[in-house]
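With one protein chain held back, the other chains of the complex are shown just where they sit.
Chains here go by letter, A and B, matching the order in which they are written, and residues are numbered from 1 within each.
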Amino acid sequence: MALLRINNVSKHFGGLVANRDVSFDVDQDEVVGLIGPNGAGKTTLFNCIAGFYPVTSGTVVFDGQDITPLRDFQVARMGLARTFQIFQASGDLKVVENVMVGSFMRTGSRGSARRAALEVMEFLGIAETAGEMMTELPVAAQKRVALATALASDPKLLLLDEVGAGLNPSEIDGLIALLQRIHTERGVALLLTEHVLEMVMKLSHRVIVLESGQKIAEGEPAQVVKDPEVVRAYLGDHYVKRQKEGGDA
Amino acid sequence: MEELGIQILKSLVSGLLMGLVFALVALGLTVIFGVMDIVNFAHGEFLMVGMYTTLLISPLLGVDPVLTLPLAGLVGAVLGVLCYFGLIRFLLRGPMIAQLFGTFGLMIFLRNLALLFMGSEPRIVHQGWLVGKSIVIGPGVVLESTKLAVAVLSLLSFAVVWWLINRTKVGKALTATSLDAEGARYMGISTELMNALAWAVGGASVGVAGGLLVNFWPVDPGVGLLFTMIAFATVALGGFGSVRGALVAGILIGLIVNLPPVWDAILRSIDAVGLRGLDIHSFKYTMVYAIYFLIMVLRPQGLFGWKQ
Partner (left out) sequence: MEAVKNAFDFGDMPRNELGLAAVVLAFLLSFPLMPHSSFGMATMIQFLMFSLYGMGWNLIGGYGGQVDLGKAQYVGIGAYTTAVMMIRWDVPFWFSMPVGMALAVGWSFIIGYPLFRLKGHYFAIATIATSLVLKDLFEVWNFVGGARGLEIPLKGDFPNWLYLQFREDYYYYYVILGMFLIGFIYMNGFRHSRLGYQLRAIKDNEHVARSLGIDVHWSKIKAYAVATAYVAMVGSFHACYNFNIEPEDTMSLDLSVLIAMMAMLGGAGSMWGPIIGAAILVPMKNYLGSWLGGQAGFAGIDLALYGMIIMFIAAAQPRGVYGIVEAMRARRR
């Protein structure tokens, strides 16, 4: 039984079709990558899964329950957490307080929320920033706090929307290691979209390729890369170029 | 039954005329909001300034109150520009809270300045071309010439503002600023100038409204609040920032406020004595607030709004 099952999901905005009949599964012990060129409908699909948008047709089943009609906060309570592509910290919360908001999803007690938050921060290696204000942190650290907050809600599945965006290569290596540990040590299934393709290729057990809102390929990273359809649609320019750059450095 | 028919006609006529006045009062508010997303709590006080201007200038110059309207408009425009450069410009840097706070301070300031110089007794224009004249258009249906003139000038003002916004270069720049201030700046449009212009146009239109209003509505330092609320309701109903919406919504609100006499006539005609105790005259403005609330909840963008 798959943890997340997406059945023929379509999403229209007026006349614009953002997703068309997308179907795939994510298992509990899996890391799945969702890739595709800009405007392929990855973020829209995320928003549909997370209950942020209502789907036009199709169903989303999570943990054996049909979550299609649920609102975003109800989906979150089921154990489906997410991070946002654009993350802006503006508030007057300290880092640990920010993470506690995540753990408050599972407990009403401030003491246990705090303990859970500190444990997650320890795990992610950001415990020393606990007392600082969010706005004082660099972007990479802010992203880790956002990750910590999502993890603190103790999810079964984590949707990661472009977590690597804006990070430098060494930061990306660190993030890959971290996400692997989140998956293996905490048993959280991951579904990620990413522009930084090495990250998807290294992390994912399985890759799903979207183009113009439709699924055009699915399989192991190594296979998908060879799929002529995929190469034509997407990898043709970007991946090859990126590989070269990586080789030079 | 005949009485009911006449009453309905009377209410329709006076509601239409009053509605055009409300629309003119709201016009300035919606122009300012459309360009810069700011709600001016002192809007009714601008109206009061316009009313006092006509009231004082007319005997001073020895001309008819109607001829002082350009001056009332000018005073309103100057007041608007002064407020923009002296206060609003600074408020824009802060959160929305600061805007409410600052314009409320302006409201208290203007209201009490009027109290200081003008005293608290209500005043009205007693002599003039329009005062006391009326046109009878049917049995029991009388058009007061003041209100008729206000209605005509209100329509004229709407035409001018509509022309200014939709048919001139300056208007295009105003629209550009309201859609995307940042983008407009890159296009070489001075947002500062556009904002000041919005306050000038807004101030002028409400100043003229005041100059007209004082011909049949007494002015005192506290007159502003009721009109601020009516203007808010009008603008909300029509859609924040929509000029056409303000016109339609103003008329609707004018009609609503003139419903109670119709209600009375209905009660009389069906002889429902038991219901007479319910005096809905005291609720005519309450209905405006209640309708405002319902509109906000059911259709926050208003009838013609495009801003969310």
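To be clear about the criterion, a residue touches a chain if its C-beta (ideal position, glycine included) is under 8 Å from a C-beta of that chain, and two chains touch if they have at least 3 such contacts.
Worth saying up front: this structure is predicted, and the values here are computed from it rather than measured.
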item: Residue, one of A:14, A:64 or A:108, that touches the chain absent here; value: A:108
item: Residue of B:114, B:189 or B:256 in touch with the missing chain, whole complex considered; value: B:114
item: Positions on subunit B where the hidden chain makes contact; value: 37, 39, 87, 90-91, 93-102, 104-116, 119-120, 221, 225, 229, 232-233, 236, 240, 279, 282-283, 285-286, 289-290, 292-293, 296-297, 300
item: Sites on subunit A contacted by the missing partner chain, in the whole complex; value: 50, 52, 71-74, 76-77, 81-82, 84, 87-93, 97-98, 100-102, 104-105, 108-111, 113, 146, 149-150, 153
